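Then we have subunit A:
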Amino acid sequence: MDLELQALEKVFAGSADKEPVEVLNDFSCLIGGGGFVCLVGPSGCGKTTLLRIIAGLDKASGGRVLFGGREVISSKDLAVGFVFQEYALFPWRTTIQNITMGLEIKGVPSKERVARGMEYVAAFGLSGFEHHYPRELSGGMKQRVAIARTLIMEPSLVLMDEPFGSLDSQTRNSMQELLVGLWEKRHDTIIFVTHNVDEAVFLSDEIIVLSSRPARIVERVRVACERPRDRTSIECNAVRRSVLGILSRRSPDQS
Partner candidate 1 sequence: MRRRVFAAIVCLLIIAFNVAVSYGDGKPVRIGYLQNDIHQLACWVAIEKGFYLAEGLEVLVAGIFKAGPEEMSAFAAGALDMGYVGEAPATTAVANGTAHVTVVAQVNTEGSAIVVEKSANMTTLKDLVGKIVAVPGHATVQDFLLKKALVQHSLGQKELSIMVLKPPEMIGALSTGQIGAFIAWEPYPAKAITMGIGRVLVSSREIWKDHPCCVLVADDSFLQERPNEAKAMVRAHVKATEFINAQPLEAIRIGVKYTGMDEDTVRLAMENVTYTYVISREGELEYVDFLSRMRYISVEDPGAFVRRFLNGDYIREITGR
Partner candidate 2 sequence: MKSRSCLAPLAVLAIWQALSAAGVIPANLLPSPWMIVKGLRDLIIVGMPPEHLLHNHIIYSLLRVLAGFLAACAVGMPLGLVMGWSKMVRDMVSPFVEILRPVPPLAWIPIAILWFGIGMKSAAFIIFLGAFFPILLNTILGVTSLNPILLEAARTLRARERDIFLKVLLPGAIPSIFVGVRIGMGIGWMTLVAAEFTGVKEGYGLGYMIMTARDIQRSDEILAGMLVIGVIGLFINFCLRVLEARFVRWQ
């Protein structure tokens, strides 16, 4: 199903000592279903706000979000998976309890929940840790739980807000491979926010480069490399250079 953003506006109201901040202004975009899209742009440009509006966590000041032709107003309207940068795991729940939280809310009976949960535990390489609490898990494991928690709901749209931002590069690379592997099985629509161009090049079919605040689409770059991707291949490098070039042109003082 296609995701269409129509003339989105978002203004954060000012306060006594702060001016109102305009984060999005007349932002329109059409993203075809089934693809892996990365949003890349300078920090503070509004990528996260955009993602949250799509998920229904924040309300736009103006404009509309349509998914499969139906308008999205709040998080209730859409089966969206959202992966936060800070994991957002429920600390009082074990790994498997976190993963099956959505199923529990849905009312899936306990035996089935556990069965499906254990499948994902295995798929995400968390076997042996299913009864551990988040505080006992490493950063990479926590993010795996967070993603598993999202994907087990089989949402048609998955939004990820810099999920690997706080991981070391080795863990990040293996997580990227895991994610791509999972995506290739099901081909959900994934919108992935990052400011790491290498990551975007490795993961996505298309990179949408955003300007600084208020965010505007500068360019949409197709990543025409074959999967499985070699990070050091010539094609990947070319795309990387191109994207980096776009970014540096828009904000010459950012390196």
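Please note the rule applied: a residue touches a chain if its C-beta (ideal position, glycine included) is under 8 Å from a C-beta of that chain, and two chains touch if they have at least 3 such contacts; residues count from 1.
The candidate set was assembled so that all candidates are chains of the complex that A comes from, given by their letters.
Fair warning: this is a prediction, and the values are worked out from it, not measured in the lab.
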Could you work out which candidate touches subunit A in the complex, given the options 1 or 2?
2
Within their complex, state which residues of subunit A touch candidate 2.
55-57, 75-76, 79-82, 84, 86, 88-93, 101-102, 104-106, 133-135, 149-150, 153
